[in-house]
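My questions will all concern the structure given below.
What you see is the complex with one protein chain gone and the rest in place.
Up next is chain A:
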Amino acid sequence: MTHKTVRIGGLTRVEGEGGLVVHARDGRITGLELRIYEPPRFFEALLRGRGHTEPPDITARICGICPVAYQMSACQAIEAACGAEVTGPLRDLRLLLYYGEWIESHALHVYLLHAPDFLGYDSGIALAADRRDLVERGLALKKAGNELIAVIGGRPIHPVNVRVGGFYRVPARAELAPVAERLRRARDDALATVAWVAGFDFPDVEHDYRFLALSHPEEYAILSGGVATGDGRGTPEGFAVEDWPEHVIEEQVPHSTALHARLDGESGYLVGALARYALNAARLSPLAREAAAAAGLGPVCRNPFRAIVVRAVEIVHACDEALRILDGYTEPDRPSVPVEPRPGVGHGASEAPRGTLYHRYRLDEDGLVAEADIVPPTAQNQARIEEDLRDLLAPRLAPGLDPPETELAALCERAIRNHDPCISCSAHFLDFRLDRG
């Protein structure tokens, strides 16, 4: 049993400290390692023996930037193990909470972490010295997301109001009214954001990605759905979340505390905004679809530098859908459904801002966690990010070319940030080493 968990399992940093080592010989890349040396925290091990009610709060602590994603994947996995399901207005409240996290996380990435790359600044704060109006718009957007999380969850980081089966208390309609007001302004700001970032100067790069994202018949999947895979041409393939362990295998590599994931035996598939957009764009809200068309995105975007545009479109969608739910909100008649623990296995997956986040739990006869398995988005994207970097560096390392290392390092940092792998990783890429032999 232990053996099985070891093979599939492996919790890694969602956000982490990293470095990059590239080996090149005679203008050819002979080795490239994206190093993640974030100290391991062993969540899958420390969850063993905990009560079935505990994983949502404990796994939230894996990531301070996307705790709601962890709470939602954990709740759904445990509910599945116990044969319970959260539907109707309670599910709508979960969606609302999740849209808040998307708005907050995407606004942070777009304005404070990613946009400075395109405009030649070291940080959002440096950008604010010249363009305070822009950064203030980003902070207002982020705040709208955080307020939505706080009104439902209690606080933006590690919300306290989420439980297996639903919530501890549901908000009254009157509590939500001021948030709706702010979200209406946020939606306008989000539209302006799409128009702004669509005008950036993008490197002319396309990769032939294999995408993976949840897919839902009626929604641009965020909270739940089946798993869809494809390259953006033709009909996507798919499998059910409970079949995840048969399709996705994680393996350990020596240079990283994050595990590398393989999909049906192949490494290097992509999760996150580009994957969601490629597989689900038709189910964006009409306003978000219009914004995407006006930004010239097309049905599939294979240029990772333009992921900033897709994230901006997803902010529009999140504001739009949150407002739709808020406008029709009536207080659910009870804050949660009963979830009686029973021995068994449950799987849950949702779309964290950075990509698909999968949880699996096995509960024992006492309702305690016997095994936990968590596959975060960054583990899935790590191999693909390495391939992006190879594709980007190969032509620049050709014999006769000798670009300065600082320039290459800056380009690599940008290429990594494209995938929003994690907040500290996103700006922490100073340890660039190039060995030309």
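Going forward, a contact is a pair of C-beta atoms (placed from the backbone, for glycine too) under 8 Å apart; a residue touches a chain by one contact, two chains touch by 3 or more; residues count from 1.
Definition applied: contacts and distances are computed from a predicted model.
> Out of "ABC transporter permease", "Xanthine dehydrogenase family protein subunit M", "FeS cluster assembly protein SufD" or "Oxidoreductase", which one is the UniProt protein name for the chain not included here?
Result for the unshown chain: "Oxidoreductase".
> I'm checking contacts with the chain that's been left out. Which of A:91, A:158, A:247 or A:302 qualifies?
A:158
> Return the single residue from A:78, A:128 or A:274 that touches the missing chain.
Only one of A:78, A:128 or A:274 touches the chain omitted from view, namely A:128.
> I'm checking contacts with the chain that's been left out. Which of A:67, A:100 or A:165 qualifies?
Residue touching the chain left out of view: A:67.
> What is the set of chain A residues that contact the non-displayed chain in the whole complex?
Touch with the absent chain occurs at residues 2, 5-7, 9-11, 14-15, 17, 38-46, 48, 50-51, 54, 57-58, 61-65, 67, 108, 112-113, 116, 122-126, 128, 132, 135-136, 139-140, 142-143, 146, 154-158, 160-161, 163, 167-169, 251-252, 254, 257, 259, 335, 413, 422-424, 426-430.
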